[in-house]
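The following block contains the structure, expressed as structure tokens.
Missing here: one protein chain of the complex. Every other protein chain is in place.
Going in written order, the chains are labelled A and B, and every chain counts its residues from 1.
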Amino acid sequence: MSALGIVGGVVQPLAVVAGSPVLVGMMRQVRARLEGRAGPGIAQPWRDLRKLFGKEPIAPRGTGVVFRAAPYALVATTLVVSFVAPLATVDSPLDPVADLFAVVALLTAGTVALALAGLDTGTAFGGMGASREMTIVALVEPTLLVAVFALSVPVGSTNLAAIVSSTLRDPARAISPASLLAAVALVIVIVAETGRLPVDNPSTHLELTMVHEAMVLEYAGPDLALVELASAMRLGVFLALLANLFVPWGIATTAGPFAVLGGVLALAVKVVVLGLALAVGEVFLAKLRLFRVPELLAGSFLLALLAVAASFFLA
Amino acid sequence: MLRLWRRIWRIGRAAEPAPAGPVGDRPAVAAGWRGSVQVRHVDAGSCNGCEIEIAAAFGPVYDAERYGARLVASPRHADALLVTGPVTRNMAEPLRRTHDAVPSPRVVVAVGDCARDCGVFASAYGVVGPVRDVIPVDLEVAGCPPRPEAITEALRKLTGR
Partner (left out) sequence: MNPTGLALGVALVLGVFAAVLGAATRKHLRARAVGAVTALCGAAGTIAGISAMCGTRYYAAFPALLPLSGVTITVDSTSGLFLAVTGAVAFVSAVYGVGYARADANGRLPQAVFPLFVITMMLVVSAGNVGALLVCWELMALCSLVLVLTEHHRRPEVARAGRWYAVMTHLGFVAILAGLLVFTAAADDDTFPALRVAAHHLSPTTASVVFVATLLGFGSKAGVVPLHVWLPRAHPEAPSHVSALMSAAMVNLGVYGIVRVGFDLLGGGQRWWWLLTLALGGISAVYGILHAAMSTDLKRLLGYSTTENMGLVLIGLGAAGLVADDPVVAGLALAAALLHMVNHAAFKTVLFLAAGSVQRGAGSRDLDALGGLSGPMPFTTAAFGLGALAASALPPGTAFVSEWLLLQALIHARPSAGAAAVVMMPIAVAAVALTAGLAVATFVKAFGVGFLGRPRSAGAAAARESPASMTAALGIAVAVCAVLAVLPTILLSQLGSLASGLLRTGSPAAMDGIVVRLVGVSGALSPLMLAVVSVGAALGLVAVVRLVLTRQARRAARLWDCGAGPLSARMEYTATSFAEPLQRVFDDVVQPETDVDVTHARESAYLVEAIEFRNRVLDRIERWLYTPLLRAVSVWAAAARRLATGSVHRYLGYGFYTLCGLLILLAVTR
């Protein structure tokens, strides 16, 4: 547990919690501008959250502990990831937790909690959303694991800090075939996992086309605020991980105030660039029919597998 | 894709410049919302004229979203109900339930003459009455159909922006 690790453990969760809604606001703003709108401004998600926390929580009759606990589990798993993963600083306060498999599994656990909450409501839409989400997760998690595997083989470790610092030391690794294939696969599954177009439409109002939204139709007030905050945080964390796995430069390697500030700034720049690219891309995409999504995901799984093969053969 | 890009470039900003802030007093419950209001729209029996105008209010030209209003998919996510049309017999109970599903504090906006006083449908056999006979109404928007500006202005009264 180094000083840098402790600083990172404090700074990163704060940055993720504070920054993610702004990231979402920014993406919405870009979309609005491209659609010819004026847009509500990048702080709108924070205004929404502030208001939601002040509203009345609701316990729909027939729902139980799982429904009540799921938003907390969702946020907590994401918080843990932002606590241990090298987002702004290379070191982690709990090095043995900062493992890529653990991170992937934690993020999946959050999704599972929400899917169970959807089933716990016992409504048709809750079940529908959970079923669709789990179908997607059943293909996304393997792709994530395999892509992670491809990145770990050359380094010989699944420790996030080890992977990031190895790329820092040896920049050529970032453009190796294995790494590039894994990057493409990761982009596709991150789009799927965070429920963006073309897999899921985050701004749909039509229940029959929903995936993520359908599971959270019953949440109100603070619970809903947590769910929305969590989905913003997950987007932020995924983009940050993606950025740092392939382009780690700028991340703080010493505990000095300037280094840490630089790390946070670099993180913000990277995530914003990725987020904007995603938002612009979304303007040009239509949502895929649900049963075309698995084809996309199977394709990304194949890419990830190719990446593993490449990392074994070209090692 | 290139064509779409060119079109985006050509059209640029479709949104009209924001008019001056709303006149008249805001509902007291909306005071704490400070720039954010989620809206659930309920069609209690309208002719769909009002719906077209609501869609226009949220379209690029009037862009009600820039004031912090957003349409949502579930009354649980909503702060305000946007009710259109005279309340028909079949929609009276669902409307009550929808109102009950909204977490407090909540407001109800009656949009269109039908919602205010049954408009052209007054004393029709399937109509229970105006919205205020079924659930408490905080704000009314007149017109048959009301202009998108009027709807946007009502929403601005809620968001306070």
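In this section, a residue touches a chain if its C-beta (ideal position, glycine included) is under 8 Å from a C-beta of that chain, and two chains touch if they have at least 3 such contacts.
The shown structure was predicted, so the numbers you read here are calculated from the model rather than taken from an experiment.
Undergrad: Sort by label and list the shown chains the missing chain touches.
TA: A, B
Undergrad: Any idea which of B:15, B:82 or B:95 touches the chain not displayed?
TA: Counting the whole complex, the residue in contact with the absent chain is B:95.
Undergrad: Given that one chain is not shown, which residue among A:15, A:34, A:75 or A:239 touches it?
TA: A:75
Undergrad: Which of A:121, A:201 or A:231 touches the chain that is not shown?
TA: Final answer for the missing-chain contact: A:121.
Undergrad: Which one touches the absent chain: A:47, A:132, A:196 or A:212?
TA: Residue touching the absent chain, from the options given: A:132.
Undergrad: So that we can see where the missing chain sits, which residues of chain A does it touch?
TA: 53-66, 69, 72-73, 75-77, 79-80, 83-84, 94-97, 99, 101-102, 105-106, 108-109, 112, 115-116, 118-124, 126-128, 130-132, 134-135, 137-143, 145-146, 149, 152-153, 156-159, 162, 217-218, 221-222, 225-226, 290-291, 294, 298, 301, 305, 308-309, 312-313, 315
Undergrad: What chain B residues would touch the chain not displayed?
TA: Touching the chain left out of view, chain B contributes residues 42, 74-76, 91, 93-95, 97-98, 100-101, 103-104.
Assume only the chains that are shown with their structure count from here on.
Undergrad: Distance-wise, how many Å sit between the C-alpha centres of chain A and chain B, to the nearest whole number?
TA: 34
Undergrad: Can you check the complex and tell me which residues of chain A touch chain B?
TA: 32-41, 44, 47-48, 50-51, 54-58, 204-207, 210, 213, 217-221, 224, 283-284
Undergrad: If we count contacts the way the header does, which residues on chain B are in touch with chain A in the complex?
TA: 1, 4-5, 8, 11-15, 18, 32-38, 60, 63, 65-68, 70-74, 76-77, 79, 101, 103-105
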